[in-house]
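One structure coming up, written as structure tokens, with questions to follow.
Of the protein chains in this complex, all but one are displayed in their positions.
A and B label the chains in the order they appear, each numbered from 1.
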Amino acid sequence: MHALLRKLFPICRSITGPGVRETLSILREHVPLSIYEVPTGAQAFDWEVPKEWRVREAYIDAPDGSRVVDFKDNNLHVVGYSIPVDAVLSLADLQSNLHSLPELPEAIPYVTSYYRETWGFCLAHKKRMRLKEGRYRVVIDSELISGSLTYGELIIPGSTDSEIFISTYICHPSMANNELSGPVVTTMLAKWLLSSPRKFTYRIVFIPETIGALVYLSRNLPEMKRKTRAGLNVTCIGDDRVYSFVPSRKGGTLADRAALCVLREDHPDFIEYSYLDRGSDERQYCSPGIDLPVVSVMRSKYREYPEYHTSLDDCELVTPSGLFGGYSVLKRAIELLERNEFYETTCLGEPQLGKRGLYPTIGRRITLPAVRLLLDILAYADGSNDLIDLKSILGVSLDELYQGVETLSRAGLLRPQAGGSGESD
Amino acid sequence: MHALLRKLFPICRSITGPGVRETLSILREHVPLSIYEVPTGAQAFDWEVPKEWRVREAYIDAPDGSRVVDFKDNNLHVVGYSIPVDAVLSLADLQSNLHSLPELPEAIPYVTSYYRETWGFCLAHKKRMRLKEGRYRVVIDSELISGSLTYGELIIPGSTDSEIFISTYICHPSMANNELSGPVVTTMLAKWLLSSPRKFTYRIVFIPETIGALVYLSRNLPEMKRKTRAGLNVTCIGDDRVYSFVPSRKGGTLADRAALCVLREDHPDFIEYSYLDRGSDERQYCSPGIDLPVVSVMRSKYREYPEYHTSLDDCELVTPSGLFGGYSVLKRAIELLERNEFYETTCLGEPQLGKRGLYPTIGRRITLPAVRLLLDILAYADGSNDLIDLKSILGVSLDELYQGVETLSRAGLLRPQAGGSGESD
Partner (left out) sequence: MHALLRKLFPICRSITGPGVRETLSILREHVPLSIYEVPTGAQAFDWEVPKEWRVREAYIDAPDGSRVVDFKDNNLHVVGYSIPVDAVLSLADLQSNLHSLPELPEAIPYVTSYYRETWGFCLAHKKRMRLKEGRYRVVIDSELISGSLTYGELIIPGSTDSEIFISTYICHPSMANNELSGPVVTTMLAKWLLSSPRKFTYRIVFIPETIGALVYLSRNLPEMKRKTRAGLNVTCIGDDRVYSFVPSRKGGTLADRAALCVLREDHPDFIEYSYLDRGSDERQYCSPGIDLPVVSVMRSKYREYPEYHTSLDDCELVTPSGLFGGYSVLKRAIELLERNEFYETTCLGEPQLGKRGLYPTIGRRITLPAVRLLLDILAYADGSNDLIDLKSILGVSLDELYQGVETLSRAGLLRPQAGGSGESD
């Protein structure tokens, strides 16, 4: 995963343009994405697809002729969606188009201006402070043209029409945790999901954040509302620090329950944020009237780590082990979704475990824990508790529960309730 | 307000009689009350209107001819509803008709006997202890006649039929916090409500406690049950001490929610009592089968302050600032009720705030709190949350919330849900 991330890192992505297309074509080498183009001006609820942005080169030359800022060095140097400019300005006039972070003097900040036409450069505050009085030449060779917004979609059919929705975004230039960890981990999840049959159908999208989510929703909402059982927004999933969680708007959906169940077992020190702390595409997926059951399982959450939205969010911040940890926890959540059912017993009263070789033949003072677990699963398998409920009631690990359910199912004593969570209606 | 209180203070009120009428006629100088007379013997559920009581003079002359107790000095000296008496008694015989408070030796207690015919005098325990052996002349020149019970009503029409019910009582003789603060503050609220158009219709009553509430309910219950959205019982609202709250019987009504919302913001150190601590007309308004959404917002609650139901509850205990504080918190609660709606967004997904000038055009690392508030209001404006819910979810002040809602409503992004709380059905 880290190699793929490093390959994607240098590309200059934005919400539209060649960077998005190049990114998707690299991902398509791994998974069979369908690519969609939506023309500039297309409506998406309250929004419309903006002009497509391309930038060829951009630089600032100092009064002494030296190139002090160059887009070639780092694509964060240009404010996203900058209009073309070719001018000579005093330092004072230039300042109003410069962006830097006094609190992080080494970092180039990430700045955009998608919906108002302007231009600007971003640079390390330390470098900005060293600029001398004089006249600077600024060049941005960009264009804003009628074009299209590009996104990728992968539908992996399952044995039911019910869907798990996975969304990640591909609109940030060279930054690693937010965002490249998202498409990279999602690609690996897709490869794993493609490797064997599943109960659920998987709808996986690689889209520009916000406008891409709105465009996708505006074209697919009725179907998604009918089919989606759980959704994951995959972002900030590659560093080596804490795990984080942002719930769906109202909480308590199958997505919330499965993700929290896994995080509590595997990473009990994870940070549980409120929906008030949201900041990615769940803003659209969970908005009133859309109300898809989408949660975010992350490592260091956007806005909460110092390198966020700067050039410091790079391929060293994101590590192979960080990506693998994030991938693993999402995989565990999906496995739980796949296995999850509302179980019910097949007979009245306790079954006679003994005649099935599941109970000790000699009655003594103590019941063995493994036998106890089988009896406890049966006691609560009344069709109103799914695996997530059972784990919480019985206080056992997911693996113990999977094994107990399998033993009882094989013995014919347990069955998924007809019309349970995995079935389409 | 304090001047009006001082004017009303000397009047000898009881549950019927000329004191009530005089009080109402003074209040009618400020607000256009309708006065109702309900004849003795009229039924009110399990009760009937008692005889009307009038007292002209009442005194006790000591053996040495000095007047030791005189109704002219303080109308608390006579037990309410005392029958006429003119007798000469030994001190021993007199004692059984005297009432005083050993624990408050300077205070004249307030005692009544509405529903059993008897007579009595109340006096400071200190004075009682100084009474010498000998024969005392006791005179109460009172009468209990077939007459009527008097109450005042003010209906202020709003733009909807839905009503806010405000009740206060006018049956206590010279005591200031319990009760004159109630009618005085209610009169000022009525003046304020009359000064500009409102969403709700206001039903404001000035009644004798208990029997007046029962009489009023027995004549208006079906209409009140249909129309009342929230109700306030106004009493003990004039001293300078703590704020207090008694909920409706089951709690959680719009009245409870609005009052608690304001108290928590403005006076977080208020005392939240249980309905088990009730003691005023919510006893009737919230009784089973009546079940109006009525709460009491008070300052020092009846029974909880030392001067309660004695001559120490006077015009010094109640202060201009105490009255104004009480008035202000009730006004804030009513303003909240007027503004309160279940809001819903007008578009799917987040709206594009930028094109309405509500979003910074440059995207940076941090979202401004004011912008964040707009997005948060929109995120929870799904028609299931009213302003009180929004405040609690978002953790902002009422004024910030009012402003955010106004900004979004002006931009056409938010609207009250049709059929919301303020509408009649």
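Throughout what follows, a residue touches a chain if its C-beta (ideal position, glycine included) is under 8 Å from a C-beta of that chain, and two chains touch if they have at least 3 such contacts.
What you see is a predicted model, and the numbers here were worked out from it, not measured in a lab.
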Missing-chain contact among A:I166, A:L214 or A:L378 belongs to A:L378
Which of B:V55, B:L189, B:I207 or B:I290 touches the missing chain? It is B:I290
Of B:Y36, B:Y114 or B:F324, the residue that touches the missing chain is B:Y114
Across B:A3, B:A92 or B:L276, the one contacting the chain not displayed is B:L276
Omitted-chain footprint on chain A covers residues 344-345, 347-352, 354-355, 361-367, 375-376, 378-383, 393-394
Chain B positions in touch with the non-displayed chain are 44-47, 79-80, 99, 101, 109-116, 118, 120, 210, 213-214, 217-218, 221, 249, 275-276, 278-279, 283-284, 286-291, 303, 308-310
